[in-house]
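One protein chain omitted, others in place.
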Amino acid sequence: MMAEDIIVKGKDVTVSFINKIGNRKEKKTVLEGLDFDVQRGEILGLAGESGSGKSTLAKAILGMVPLERGSIESKAENPQMIFQDPYSSLNPAKTISWIMQEPLKLGKKKYTGSERLAKVEEMLGEVGLDAGYMQRKPGELSGGQRQRICIGTALMQAPELLIADEPVSALDVTIQAQVLELMREIHRKKKLTILFISHDLRTMYNFCDRVMILQKGRIVECGKTEDIYSDPKEPYTRLLLESAGIV
Amino acid sequence: MPVIKSIKKIFQKYHGFNFNAGLIITGVIFIIALVGCFYTPYEPTAMNVSIRNTAPSLAHIFGCDDSGRDVFSRVMEGIRNTFFISTMTVLIGSGFGIILGAAAGYYGGKFDEILMRINDALFAFPSVLLALVIVSLLGPGFFNVTVALGIAFIPSFARIVRSGFKSQVNMDYVQSARLMGAGDLRIIFVHILPNILPVLMSSVMIGFNNAVLAEAGLSYLGIGVQPPRASLGLMLKDGQALLATAPWNALFPGLVIVLMVLGFALLSEGISEAA
Partner (left out) sequence: MLLDIKNLTIEFHDHDRPERVVEDVNFSLDKGEILGIVGESGSGKSMTAMAVAGLLPRKKMEKSGEILFEGKNILTLPRHELRGLQGDEISVIFQEPMTALNPTMKIGKQVEEALLLHRHMNDAERKAKAMEWLGKVELDDAERVYEAYPHELSGGMRQRVMIAAAMVSDPQILIADEPTTALDVTVQSQIIKLLLKINKAAGVSILFISHDLSLIKQITHNVIVMQKGRIVEKGDTDEIFMNPKEEYTKKLISSIPTVKLRK
């Protein structure tokens, strides 16, 4: 039984892939025995370098990769994900209107065409874009605008959990700040739980309530952001913070 | 129908010289084929020994053949038959090609491997040769040639569609559609397929081209359209013997084949230019 305020609980989460190199099969363990929980309404940061398994953990929570061992219990309704590369996360052949209506067509509740359009227009407003974008295609939009569309699309099914996999890493610095501000605002308004995956410890400090540091598929350290940053217990956490010029 | 809508958009997008020229040539030939269904100046099979091998004149603008049949009327019927066979060939080839290629590219794994090995084996044969094998199993004739060519064309379409799907299937937009609860069929046909339509359209045009040539080839070998019905390849074969005495017998069908091939090639070029 999960406690009331815990939305996702992982126990001994282990994921491995079989790599085929020629005829030789090689088992690679990407996540090994992770125990964690995500609290309802928090922003949990998932930090680590490439190969730390942070993206795999996100996919495991969404049930997109099979677990070799352990379990993930999730109470989150309609979990959604936004991705790093806003160029590949929107279907280039479709209009913004079509893309944003799609989650409504696929959801349990049925809407008429005009209801859908009204909802799309409203959501565009919420992510800071006007209705003029509806008939455009992703190719005509800038990276920041696309990421706003991605956020809006993800919110259409009113998810309880939003996983953001490096959502601002591909954007220009000034745009990064704007998109983060939008996410903060949405978090406040919708009482979302956000799992924020990033390699950028500076961004995380201002954005996350708690952080979890991953290295090579294991949790190095997990706790309140301020505690981890001011008083890292593990040498690896200290190394990361030093490299980012924080301590 | 989103697929039809995107095809329409593709046509709106292309307006280069190649595309326009191709469209005009194939358009004119298509209209002739269409008219040929209802009206030909003379009955294409009506023989009249008294006008055997007469040269082009006002009454018979393409002249008359060895049996005294009007070559122009026979060319019209030939275009109609050739057009019908190549259209069916491309429809069968691309239809099954899309289904098999999409399934292989989308699901991957063992299914993909088995399907593609079979595909490679078939692909190793030139499609005309493959069609020949199938015709020899089914027997010659109009319908059988259509089926044979259609089957022979599946591997090349399947391969193109598969590689298109392979390049799209791991894109984040597919992942996010899946997260929103879109089923496989919807992802394949509504989300991914429109993205590979430009490539597909271009190869459909090349497919037309190959089908025209293949049909002409098979009929030339005498295992396609059977006399007294007309086909461009068949007429070319019959006219060959008379090349010195009555060149119009072979010249006009040959010219039409060249034009058809040119038209489709220009269309294909125009489509890939704009993509």
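Going by the order they are written in, the chains are A and B; count residues from 1 in each one.
In this text, a contact is a pair of C-beta atoms (placed from the backbone, for glycine too) under 8 Å apart; a residue touches a chain by one contact, two chains touch by 3 or more.
Being a predicted model, the structure only gives us computed values, none of them experimental.
Undergrad: Where does the absent chain touch, in terms of which shown chains it meets?
TA: Answer for the hidden chain's contacts among shown chains: A.
Undergrad: Where the complex has a chain not shown, which of A:S55, A:S97, A:Q145 or A:Q176 is the residue touching it?
TA: The one listed residue touching the chain not shown is A:Q176.
Undergrad: With the missing chain put back, one of A:L67, A:L106, A:A131 or A:I246 would touch it. Which one?
TA: The one listed residue touching the chain not shown is A:I246.
Undergrad: Applying the definition given at the start, please give the residues of chain A touching the unseen chain.
TA: 49-50, 143, 172-177, 199-203, 205-206, 226, 229-231, 239-240, 242-247
Just so it is clear, only the chains that are shown with their structure count from here on.
Undergrad: Which bits of chain B are touching chain A when the two form their complex?
TA: 6, 171-173, 175-182, 186, 191, 194-195, 197
Undergrad: Report the residues of chain A in contact with chain B in the complex, numbered from low to high.
TA: The contact residues of chain A facing chain B are 62, 64, 79-83, 85, 88-94, 102-103, 106-107, 150, 153-154, 157.
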